[in-house]
Every structure is written in C-alpha cells, then in structure tokens.
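Every protein chain of the complex appears in place save one, which is left out.
Here is chain A:
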Amino acid sequence: MSTLLSIADIRKSYGALEVLKGVTLDVAEGETFAIIGPNGAGKTTLFRVMTGEAPCNAGTVRYAGRDVTRAPAFERVRLGMGRTFQVARIFPDFTVEENVIVAVEARRSSRGDAAAPRWFQTRPRADVRAEAMEQLERVGLADKAASDARFLSHGDKKRLEFAIALAGRPKILMLDEPTAGMSPADRMATAELIRRLRGESGLTVVMTEHDMDVIFGLANRIFVMNHGEPIACGTLDEIRANPTVQEVYLGKEMYGAEG
C-alpha cells in the first residue's frame, strides 16, 4: 500500500490562538482513517487544511505524490479529492437529480472530458442523466430524484451529498462528521453506506467523527489529537491500550461504546 495523502508539520493559528501545533500524518491508499479528539482538539481545522478550505501557516500537504499545500480546493477536487460537510451542503433550489447532474457536469468539464457539456446545449446529456441516476441509486435516493432537494430530511440530504461527492469520482473521500446530528438508526445506516461505497469503488476514506460505534465499525487506523497536537495513531486495539489516550479522551466515551 502506498501513501495517498500525507501531511507534515502542519501549523495553523487563528490570531494568537494556535489551533494546530505541528501535525504529521500519512494516509495509505485504500484504508479508512479516522481522526478523533475531544471538542476543540483541532479536528475540523485539520480537516479544512487537508481539503483546501483553509490555508495553513506552515507545513506541507502532499496528495498522490504532489505538493498541494497552496492548491485551492477546486484543484484538489480535480486531482481526486471528494468531501462532505458537517452540516450537509446541497443545492436547495435544484431537484435531487439536478444536484447530481451539476456535479457530473462539473467533473466532466473540469477534467477536459470530450463528453463535457457544450454551452448551447441547454438540456443535460442523456448519459449525464443516466450517470446521475446511477449515483442516486447507489445512495438509495433514486425514488426521490424529482423532488426538490430543500424538502429532503436531514439524513437524505447527507445521502445526496454523498452522491454529489461520488459524482466527482474521487480516489479519496473526506468526511467531516458524517453522522453528526443523526438518530442512532440513521447513524448505523450511514456507516453501512460508507462501508458499502468503500467496498464498491476501493475508496480511501478520511473521516472525523464523534460516534465511537461508527469509528470502531469502519476505521482501519485511528488518529487521536488533543489541543492541536497528535497524541496517538494506530489500530483500534493500539489506541485502546494507549495510556495517554485513555487519560485525555477515552475515560468517558469508549466505555459507553464497549458497554
């Protein structure tokens, strides 16, 4: 397994507050990598730096052998990064199908695809629509294709966002708290969805998450951080056995997960 995403000595401050104090990590191709930590540990900031949503003050981000530290988000997406947001972000004025159509068209035109839409053809091409429907079927939203996206439930919006991200045919999927704000049943369904999508297309997944059940069910490796610094990185068993992790983090939540 080769390294797909690697960051080295990332530092980031908001004013005088140093949020990331030199974070280094490697994500191997095909693995599912979870970032955990208490509130305020810097998970989301780290996520923003990795995806290109926010610049870092120091350090490097390398993706697929390239230095993308200064590359804006849309360039990273073109290189094969896909992402979802903590609160699902979809296009509320479009129908569910159109949400995915624009994502398919965006991929085709940004990668100079020969089948990219031309400006005077107002209707989406038939193969674009077929591809969009395919993605909706994968996430289980095909029967809602014609409804307005704004009326979807929270869980369905998350699913739609998955379909949008997948329409970009990513090699790596970055999920920022994919089950945030969901009911326990929805959480399990989402974890199942991630597992299935990962299996179908051999995706590499990087996720931040609060729900330990979801993490334990999915992650190959876990990265624990606190106060902007890494504390531990390893497999589930290694993390459980780590005394520092137990001290700062596990005491409360991991018992609940085990019990």
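What we mean here is this: contacts are C-beta pairs under 8 Å (C-beta built on N, C-alpha and C of every residue); 3 or more make two chains touch, one makes a residue touch a chain; residues count from 1.
Heads up, the rule we're going with is that contacts and distances are computed from a predicted model.
> Can you work out the missing subunit's protein name as recorded in UniProt? Choose among "Menaquinol-cytochrome-c reductase cytochrome b:c subunit", "2Fe-2S ferredoxin-like protein", "D-methionine transport system ATP-binding protein" or "Branched-chain amino acid ABC transporter permease".
Result for the unshown chain: "Branched-chain amino acid ABC transporter permease".
> So one chain is hidden, and I want to know which residue out of A:67, A:93 or A:238 touches that hidden chain in the complete assembly.
A:93
> Using the touch definition from the top, which of A:41, A:56, A:106 or A:191 touches the missing chain?
A:106
> Have a look at A:126, A:146 or A:185 and name the one touching the chain we're not showing.
In the complete complex, the chain left out is touched by residue A:146.
> Quick one: say which of A:83, A:138, A:158 or A:221 touches the chain that got left out.
A:83
> Pick out the residues on chain A that sit against the missing chain.
51, 53, 72-74, 77-78, 82-83, 85, 89-95, 97-98, 101-103, 105-107, 109-111, 117-122, 124, 146-148, 164-165, 167-168
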